[in-house]
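Some chains omitted; the rest stay in position.
The first chain written gets the first letter, and so on, giving A and B; residue counts start at 1 in each chain.
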Amino acid sequence: MPTEDTAMVVVMRHTATSQDIDSVVRAVEEVGGDAFVSRGKHQTIVGLVGDLAQFSEMPLHAFPGVDDVIRVSRPYKLVSNETHPRPSTVWVDDVPIGRDTVTLIAGPCAVETEDQTLAAAKMARDAGALILRGGAYKPRTSPYSFQGLGEKGLDILAGVAEEVGLPFVTEVVTPADIDTVAAKAHMLQVGARNMQNFQLLREVGMSGKPVLLKRGLTATIDEWIMAAEYIAHQGNLQVVLCERGIRTYEPATRNTLDVSAVPVVQSLTHLPVIVDPSHSGGTRDLVLPLARAGIAVGADGLIIDMHPRPETALCDGPQALKRDDIVTLREAVSTLATAVGRQLPERRDPALSAGGAWGRSAN
Amino acid sequence: MPTEDTAMVVVMRHTATSQDIDSVVRAVEEVGGDAFVSRGKHQTIVGLVGDLAQFSEMPLHAFPGVDDVIRVSRPYKLVSNETHPRPSTVWVDDVPIGRDTVTLIAGPCAVETEDQTLAAAKMARDAGALILRGGAYKPRTSPYSFQGLGEKGLDILAGVAEEVGLPFVTEVVTPADIDTVAAKAHMLQVGARNMQNFQLLREVGMSGKPVLLKRGLTATIDEWIMAAEYIAHQGNLQVVLCERGIRTYEPATRNTLDVSAVPVVQSLTHLPVIVDPSHSGGTRDLVLPLARAGIAVGADGLIIDMHPRPETALCDGPQALKRDDIVTLREAVSTLATAVGRQLPERRDPALSAGGAWGRSAN
């Protein structure tokens, strides 16, 4: 853990005594921090500056006379751009995701059959995707819904990825499956519902694989970045954040795509951040407008569902793009990327890639 | 406006220069405030203490090097229990609403006919209500919905109130109607949708009548109290706050009754706060459980819809209590009030009331 300056403000109650104020100051000084008292006629606040490790566990809120404790520095370190000012590029096999490019990830929501997966993968490639997505292990709200093909689905996906020549990302839902999935996939996805499954975060951190970390349905941006910090804490900085819509009171869309989160995250961390326009809107008609908005707001990539026959899909058919949409998508990505001064990424020279830290060696 | 101590914290960016910090300090000192600098190795914060009027308009957030500005003292004064530590009792004609009692307000959501209003008013009285409620001017989401009977409804309500011998509260939706309504009603209601209709707040403040101020559907507690401060700012401290459910992502209930708001408001202001279990739940089955919860959490009263024939109601029939519910309600209010150490209120001696500032003279 990096030792680093941190800051907090302790707001005292109107009724706090000098003794109350002193006991806060002493407690801070005992752990080696500095406390600065700002005393007004009725209101007193105490500013604390020092090392994070010292303060993070101090229950100052429970001290007598304390009204509120406000943290004013960021709780994450390894993924912060304060410690690592240059934006990172994460390599998924030979494909980069970073601040200068717009990388398209696409494929079926769920792997159903080899035919369907292959058809969707070809659609993805035609749309300009450089990374294939597909779900083998599916977290579903109902135990009666299709739960994914599991390891069989993983094999289908690996075969199809080989055939279309793209690396692939797939979700892992429980620590016990990580080894199996990491042996085949080029990137591990942690889904929205598992964003605070801390044991899963630790273990994907230990896997050494790049990780696609979806924002929880109602995670704040700070909690989301802290989840990335869990992964980084295991020595794995290859994390891509993915905004996929948050839960709000609005019923017209499945979720509300929080495009503001993209520039906010980019101002706080060095990690790439992409946008998922498929799961946030929940209907096909919204995918292209939201994909355009994602690129325009500055996302480093997109992840999009597609299906050869959405009306038969076992999962999230209503939002999957169809063949007819492929050309429009490819053109939209290319036009918008140019409009915001970005390029489409190029795959790394295979000669270099072979020996790369994040190369295909796991396969 | 009371001049009073206020406090803020200015958080400087990591990249802020000494000049940036100095210019914040100077700006604060120029308006007569005190600035205390807490400087760490990487993080600096500036604590400000001084007079509210001086800081409230300073755009410190726009100063170079400033990352964030955090207000740590309360923005309201007249309704704060810092300036007025004893809880207030608001009198509606001869009926008190205050911290030691549980006052029941009840009646029809909307005035439809004289018969329906009288029947509902008798139900209210039988349930133990000491104040009658009823809507003559109705704010409706759709221009095609029943908009209330207006002045005719007000006359019906006044007649029925006289007949059952209870003072009444009714909503006012626009400044132009205040004089008409205030001439007959004993208390003016500002509805949830108008909680930040500031001109309406000012003018009910000037009316001299007690005001029932509903919380906006998505108002924070601070914004709600600030709305009460608008009324108080016109010299009218006879304000009763009403928690009526907030908008959340949960679709199972019309709104989410925020019972925590009751003790929070009581810890911040001297004003009474009541609960509306009818509009938050949206169905009859929830009214009694939420009424019980409201009293148990410490509300100073309840406001409840009732209707002699809910299946014909022109407004919010599904949530109106029926005749069968009256006895249960009366007993629940009485039992729960006792369980939390409160009493049912007694009406003030008419001899005293006649000459009182909030008496019936307006009639």
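The rule is simple: contacts are C-beta pairs under 8 Å (C-beta built on N, C-alpha and C of every residue); 3 or more make two chains touch, one makes a residue touch a chain.
Keep in mind that this is a model prediction, so the values were computed, not measured.
**Student:** Quick one: 2 copies here, how many in the whole complex?
**Tutor:** 4
Everything below uses one rule, namely that only the chains that are shown with their structure count from here on.
**Student:** Just curious, how far off is chain B from chain A if you go by their C-alpha centres, in Å?
**Tutor:** Distance between chain centres: 41 Å.
**Student:** Flag every residue of chain A that touches chain B in the complex, lowest number first.
**Tutor:** 4-7, 9, 11, 14, 34, 36-45, 47-50, 68, 70, 72-73, 82, 218, 247-249, 251
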